[in-house]
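Take a look at the structure below.
Just one protein chain is left out here, and the rest sit where they should.
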Amino acid sequence: MAKKKFVVGSFDNEDVLFPAVKKVRTAGYKIHDVYTPFPVHGLDHAIGIRETSLHTAGFIYGITGTATALGCMGWIFTTDWPVNIGGKPHFALPAFIPITFELTVLFSAVGMVITFCYLCQMMPFVKKHHFSLRATDDLFVMVIECTAKTNVDDLKAFLTNNGAIDVNVQEAEPGWWFGRYDKDQQLIRDTYVQPV
Amino acid sequence: MAAIKEKFEIPGKMRTWSLALIAIGLLLTIIGFITKGLSSEEHERAVFWGTLLYNSLYFMMICNACMFFICATTLAMGGWDATFRRVPEAISTLVPIFGTIAGLLMIFIVLSDKGYIYQWLDSKEVAHSKMIQGKSGFLNKPFFIIWTLLTIGLWSVLGARMRRLSAETDNGQLSYEQGKSFVWRNTVTAAMFIVWFALTTGSVTPWFWMMSIDAEWYSTMYSWYTFASTFVAGMSLITLWVIYLKNKGYLELTNQEHLHDLGKFVFAFSIFWTYLWFAQYMLIWYANIPEETIYFKHRVEGAYRGIFFFNLIVNFVCPILILMKRSVKRNYTLMTFMAVLIVFGHWIDFYQMVMGSISEQHVTLLSSGWLDFGVAALFIGLMILIVGRSLASRPLVAKYHPFLKESIIHHT
């Protein structure tokens, strides 16, 4: 991806942020993202992103675990190497329940965390552009993507009028790259020009 | 929004239905009494009294579970239930009434030496069972009767005290100090109720009332299991009444958010019940000691096999699969269906707990189910009638409850 131009407005109060988000959207600007120090309830709906279906993935991983556990234990004890254990049936369902349950949980949890990291593009040594370092401290940072039609000065004034305590313009790479936070790195592919 | 509707008016249909159910129930119970209760065969008489026993115990205990719910949320400083708190309160007014019925029934059974219900009353059995003789320090008539009276009596008294406290929130805004004192007194009474509940439902009482039917068999889990069974059914009962009132246009402050949380309770405690069920069953199955496995012998391998698995399907498989989804817990129709299913499912659970021991070879629900459903209809009819009246007798919303506003903006 190539670098893009963003207008960044920082808010120090989520009660001001909400009406601002609404106005920005009605004015037709494209909100790239809002960065917040904690999960703000209802913000995802306000900026118009759809519900996540991560939990559905979790359910599927879970039943995979159930099937794996029951399938493996059943096959091992009835087909591969049947042993008489205390006179119990070979397919001793009550005795299989604990392991089945554990594997269900294990598959579901591990699968979901990996999916979460994949979806959010998160991993050790992953680096992204941070529009404001205070977004993890006390500011709610609204980032608006500039298109060819965007009048940057108008937009800046618009944000200030709607309660932003700080407004600036940044050119940044919207994606992620491998990097370290102790070095000021840029993505090498910056020179790449996106075909129109 | 207009003013909050506080006055519940009993719809004519509701009264008709309740009276009809009571009439049918009474009629069938009387027929049952004549054909079975007065029968010359001991087994038939056992079926009649046993049917009365498990029904009265079940309906009393699920109503008491509603009071348990109130007390537990009070102790946990829960605020989300404030908008519909009057519903479990109204249901719990049944405890003294069903308690009287169940108590009198049990005292009658014990005093009239109905050995075909409680094995330890049967002098012939006791004579050749050293084990039962050894238990006479616990399984004896005076102790049974006193404990039964104490159990039901204190449930009723402490429950009534909780309801009286709740009436304080009808009269006007509580100041900060009044609110503090209100919460404090509620906490104290709730704690007393919970302690007594733990000593009764959580331990001694189910041993007397139900476990002693098989006087030689024992399981330390039994009371926990009974508690879980009645609690989840009690939560379903609350859900049913909340949905009914919403359908009639009342409880406008209660919404999907509250329904969702009720659904979570039903879901979670269905799993909890299954957990206890599994722990009890698996441990007995695994250790394979004849004295213990005898309890499951006819339930798993004998006549009750169908009921046994039906019990698991209705009370575990259905809730876990259906209630897992968020949208189901927020859907009034599906929640109604699930609540009915679970109240019915745990009724079946009680059926197999009690009748599985009284009538080991015959599943009476299949041969003479009219009696079971008849007695249940009698209790359901009484429940509709009395809960309707209790709801109508007080404001439907505890308007000045300190946590009402939190409950209004409650969000799952």
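Should a chain be cited, it is by its letter among A and B, assigned in written order, with residues numbered from 1 in that chain.
Basically, contacts are C-beta pairs under 8 Å (C-beta built on N, C-alpha and C of every residue); 3 or more make two chains touch, one makes a residue touch a chain.
Everything below uses one rule, namely that contacts and distances are computed from a predicted model.
Of "Hydrogenase", "Glucose-1-phosphate adenylyltransferase", "3-isopropylmalate dehydratase large subunit" or "Cation:proton antiporter", only "Hydrogenase" is the UniProt protein name of the chain excluded from the display. The undisplayed chain touches these shown chains across the complete complex, A, B. Per the touch definition above, the residue from B:Met67, B:Ile213, B:Val232 or B:Leu253 contacting the chain not shown is B:Leu253. In the complete complex, the hidden chain is touched by one of B:Leu276, B:Ala303 or B:Leu341, namely B:Leu276. Only one residue in the set A:Leu43, A:Val152 or A:Val169 touches the chain that does not appear here, and it is A:Leu43. Although one chain is not shown, part of chain A still touches it, namely residues 14-15, 18, 33-44, 46-47, 49, 51-52, 54-55, 58, 62, 72-73, 76-77, 80-81, 83, 85-86, 88, 92, 95-96, 98-99, 101-103, 105-106, 108-110, 112-113, 116-117, 119-128, 130, 133-138, 141, 176, 180-182. Those residues of chain B that touch the chain absent from the view are 1, 3-4, 75-80, 130-131, 134-135, 137-138, 173, 176, 179-180, 183, 191, 195, 198-199, 202-203, 207, 218-224, 253, 264, 268, 271, 275-276, 279-280, 282-284, 286-287, 289, 291, 397, 399-400, 402-406, 408-409, 411.
Everything that follows uses one rule, which is that only the chains that are shown with their structure count from here on.
Across the complex, chain A is touched by residues 278, 281-282, 285-286, 288, 324, 411 of chain B.
Note for the complex: chain A touches chain B at residues 41, 59, 86-87, 94-95, 97.
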